[in-house]
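As you look at this complex, bear in mind that one protein chain is not there, while each of the others sits in place.
As written, the chains take the letters A, B and C, and residue 1 is the first residue of each chain.
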Amino acid sequence: MSVELWVAILAGTLALAAPLVFAGIGEGFVERAGRINLGIEGMMIMGAFTGVWAGSLGGPLVGLVAGAGVGLVMAVGMNLVIHRLHANEIVVGLAVTMLGLGLSTYLFQLWIPSGETNVTVQTVPRADLGPLTDIPVIGPVLFGQSPLVYAAAVLLVAAWAVTRFTRFGLAVQAVGSDPDAAALRGVRVQRTGASALLIGGALAGLGGAAITVGTIGSFTPDITAGRGYIVLAVVIMGRSRPVGIALGALLFAFLQSFALLSQSTALTLPSEVYQSAPYLVTLVVLVITSRRQLRRLYRSTTGRAAT
Amino acid sequence: MTASQEQGDRVLEARSLSKSFGPVRALHDVSLVVRPGAVHALVGENGAGKSTLAKLLAGIERPTAGSMTLAGRPFAPRDRAAAKRAGINMVPQQLSLVGELSLVENYLLVGPRRLADRRSARALLTETLERAGVAVELDTPTSALTQAHRQLGEIVVALAEGAHTLILDEPTASLGPLEVGGLFAHLRSLCALGTAIVLITHRLDEVRQVADDLTVLSHGENVHHGSAAGLEPSQIARLMVGELAAAPARADRTIGEVVLAAEGLVAASTRDSPLDGVDITVRSGEIVGIAGVAGSGQNLLLDVLGGFVQPSAGTVALAGTAAGASASASVFQRAGLAWIPEERSEAVVPTMTLAENLTVYSTAIGSSSRVGRPTASKVGARLQAFDVRPPRPDLLASGLSGGNQQKLLAARELGSAETPRAVLAYGPAQGLDLRAAQAIRERLAALAAEGAAVVVASHDLDEVLGVADRVLVMFAGRVVADLLIAQATTERIGRAMAGLTGTPPTADPEPEVQV
Amino acid sequence: MTAFDRRRWVLTASVVVAVIVVAAALIVFAGADPLVGIQGLVEGVSSSPYRIGEVLVGAVPVGIVALTLIPALRAGVFSVGAEGQIVVGAIAATAAVFAVESVTGGAAPGILYWLVGLLAGSAGGGAMALLPAFLAVRWRVNEILSTLLLNYLAAGLLGWTLRTWLASPDETATPQSAKLPEAAALPSLLPGTRAHWGILLVIVIAVAFFLWRRSAASTRLTVFASRPKLALRLGATRSRTIYSTMLVSGVGAGIVGWIQVAGVNERLLNSVTGGVGFSGLAVALLGGLAPIGIVLAALFFSALTAGAVGMQSATGTVPSSIAEVIKGVLLIGVACIAAYQRTAVAALAPAAAPIDAEHDTEPAHEGGRS
Partner (left out) sequence: LSACASGSSGSSGSTDAAGASDDVLKVGALTPGNTNDGAFNQALADALQKLEDEGLIDYELRDQMADPGESEPVIADFASQGYDLIIGHGIELGDAVFSVAEQFPDVHFTASGGPDILERSTDNVETWTYDTPQVGYLAGYIAGLTGATPIGRVESLELDFVKATDAFFQQGVTAANPAAELLPVVYAGSFDDAQAAAAATTGLIGQGAQLVYTTGDGIATGVGSAAADAGVLSVGVSSAAGEAALANNVSTVDLDMYPIVKAWVEEVAAGEFGGKGVTSTLQNGGIVYQPINDVDGTVPADVATKVDEVIAGITDGTVTIG
């Protein structure tokens, strides 16, 4: 395989990873707080639609903010239903996904009826990084990207910092791992969990908007194509930690990018093999992660037994 | 202002505090004066109300009646944070350390700042550790620390948070003598600086060692308060429980074959002290009591004996099961092992009816008694026999009060037509009134007389002493004493429970039991 | 078990009102008359025998998936793998039917095709369910995530299958298999409708589960979900419970795969699942994990789909995606109602924090606290 192909695969990896990183980091907070949000796909697709719609009115930044906003609103509703009315987290998550997919298509069909050209919004403008882009290999891979890729990197650092260097970050972890002890310490368990879910919702919406407002410029039904579920897997793989999630997202995106572009070489496997590979590898990594977690737990209890 | 005036300004006083949890009266009309610069010991049986009192002082719970003053002014903290701000801090009995976080992070978790500054927090904790003369890893997750280090760690965190009144609920329960020594030295030095310490403990010799003042609680009431000076542990024990009532007359029982035998058990759990080489033998017709401070491994031992936890070393053998076969809870159940766990919620299914709960073993895989639905009259009779109120077979178990759920459990495990081969019971009379508790004890004795091998564990020493022929005392995952009931004085058991090696375990591995 | 208190009825009424309000709002937003729309919704379900037949046909796969999920959900095992299991069941059934055709030279009687299809479908779906069960038992791999990922792999397998070894010889726009032999198709039950004999199968399964509810095995699962230690004494170990319950749901999904091929489409299509895997889960909860409730819920869910089409029909302008929105809202509402139903709560509580399950289970505990 040629250098150009590798450059293309790696550049594609970063572009495909960005939305996963946004939504994944949000879901990381949710799962660290001991919850799970199966509505991410619905929140992402609503973010994707709202992003374009609002973007057409007020430009890309407004679109991104609106995308995050709609995710936030959906998360507020979810928190209410799950933690006030005690509805099942899993069922509500699936329902939110169903609702998001249906509603986004519904609104899109009303907005752009048959016979009208789809609306394209201006995508987030690319910064001209001048000579950096001309560095061989590294230039096109790292410096030819949408600003949202850099934003995802910034978010990663920010999430890492919040997790590590703030009381909130510690509280999220405490609430997720041992709510009773945390409550006894004086942490407000419900409120911390709710904050995490809201962050997760907003970032899922932003992740969806990053696809439409960030790169494509317009919405089509089902444009998120199941990425919400991938985010869940990526978060488990990354053990809910920002850096792990980012690595998981990069791994998945790399596999997808590789699967796409290695088709343009003479490797003649059925295209389904390429399309399934990312899921298969994710499953394998999931198994390895679970196994390791189980072993660690076992070691920690037997370790204590020996003392 | 002189130092003593300053200290006098900070007296914490509780007047006629009462606290009820629904129908449960945990505290009744208890008063207490905590003096700055002094260690105030708070002792009493399990369930006497010590932790409840401590929680009232620390703002975790609020009293149903009575009041508190701090430095002469009314003191009614809204929550733990408010009490902390007023200078009163507590290390709860159930540690509040988050296992995934290090001590530094646990300190920062509810710290005053939004930003977690690990460096200065570590410096502060290191300094506190040095002053307390102990060494604990500050940066590893606390779940990786030993129980003792977690205990010390939580104390250190509380010390670092700073307080003029520090309440420690059974801080020494899991500490070794060296650590206790270091801790007490530090507590004394804190006292010298004017800090008030409330120390809850079951180790009565510690009272003599470190306490200035003493309050004894019994059944939620204040039965003694005053100076701790000159009181011997045995005197304190008498204050706590009074003279032991004479054991009820025992029916003649023939001690027979070994029914339940465990050898060299080693097992671990995240919830209890790991077992460290436990041997136990129970014969037909014998009732063996297991005593010990909570968390000494009794729970885990019963889990292993019941077949719920596979030991990493050692064996459990129950007569009637194939020798050497891997023991499991269902095999033991079918072989006739009755089971009353410490938490009755583990054994009663609230969403099933009384009848379904009572006959649940007929649904076991391989159950011989596939009777389908039992007749209502049979079930009703059994419910009445155990005084379950109301004795309605079609009522959901969740509709019963806690005590009646306990009776339901007893009815199922101890009331079947066939005599169980063996019985494992942890606090079988918990939550029961005196009459019902007595009935359960009599039932256990009757089963033993019919040939069952019975194991009774309890936090409540009376419950054990009232029924057992032989008492094993557990400490830190080991059996440290094996006493015939005749030898089992409160003092000897109390010392063994506290891990005092003065009472060597009886050498005789198969003691003869006089009945 | 039937805690039908007043609060539950108030909640139920509010859910119905919420769904109507949302539907009406969406219809108005689309520039149509909500009354006409609601009327269309009703007519869509009941205007003709054919319509009624359609409601029945639609309820079959959802009903079977939901019914066979009863044991798993009752035990607190939360698999979302029905989609993938339907796919594998459908592939296996299709392949088996064609194999029978080629072995017998097309002369096989219907009953042989049906038996072979049923068995092959069950085997396929069951096998597909055993893998996540194994992963959950052996390494405590979260079954929600593993089944979710396996659904994608099944979709890949189906795509490849329909393009290669089971592809229709005709040129087609979408991947599909050849048409099944006439005799292999499930005969029609009501003339003039698509209602087929699969409906009877639902009734059989529902009755079976109705009887099963009083069985020892059912009780053991209830105990397992809320009292794992007591369940251990009944012999319901974690591995036994997970394997058996997931196998039942897998077999059910596999049968659905066969029914969709033999009863509805008469060939294997890419869209064979039609999202039934997820809606089956919803219907199982909607029906409170009780067979009669599930059958009613399945009819209700199917009627909703038919009604949404009728609604679109009546208003003309309302995009059909409104059905998804309404289903989503309804599901959230039903989840709130279910929270009041103790059984469902008990069944779901362990799965509510699936990610944490690992943290507080001791490996030494066979029963664990999942």
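Here is the rule we use: a residue touches a chain if its C-beta (ideal position, glycine included) is under 8 Å from a C-beta of that chain, and two chains touch if they have at least 3 such contacts.
Everything quoted here is computed from the prediction, not taken from an experiment.
Taking every chain of the complex into account, the absent chain touches A, C.
Taking the complete complex into account, C:159 is the one of C:63, C:159 or C:198 that touches the chain left out. When the full complex is taken into account, the listed residue touching the unshown chain is A:263, out of A:166, A:263 or A:293. Residue in contact with the omitted chain (choice from A:133, A:271 or A:293): A:271. Subunit A residues in contact with the hidden partner, per the touch definition given at the top, are 2, 4-5, 7-9, 11-12, 15-16, 19, 105, 108-110, 112-120, 122-123, 140, 211, 215-218, 220-223, 225, 256-257, 259-261, 263-266, 270-272, 274-275.
Residues of subunit C that touch the chain left out of view are 30-32, 36, 48, 50-51, 54, 57-58, 159, 163, 167, 170-175, 179, 192, 194, 260, 264-267, 269, 271, 274, 305-306, 309, 312-317, 319-321.
To be clear about the criterion, only the chains that are shown with their structure count from here on.
If you sketch which chains touch which, every chain touches every other chain without exception.
Centre-to-centre, using mean CA coordinates, subunit A is 28 Å away from subunit C. Under the contact definition stated at the top, the residues of subunit A that touch 2 or more other chains are 177, 301.
Shared interface positions of subunit C, defined as residues touching 2 or more other chains, are 362, 364.
Interface residues of subunit C facing subunit A in the complex, by the touch rule stated above, are 26, 29-30, 78, 80, 135, 139-142, 144-146, 148-150, 152-153, 155-157, 159-160, 163-164, 278, 281-282, 285, 319, 321-329, 331-332, 334-336, 338-339, 344-345, 348, 351-356, 358-359, 361-364. Subunit B makes touch with subunit C in their complex at residues 267-271, 306-310, 312, 328-330, 332-333, 339, 341, 345-352, 356, 360-367, 370, 373, 396, 398. Interface residues of subunit A, counted against subunit C in their complex, comprise 31, 34-36, 38, 42, 81, 85-92, 94-103, 105-106, 109-110, 176-177, 221, 226, 229, 232-233, 236, 240, 270, 272-273, 275-276, 279-280, 282-283, 286-287, 290-291, 293-294, 297-298, 301.
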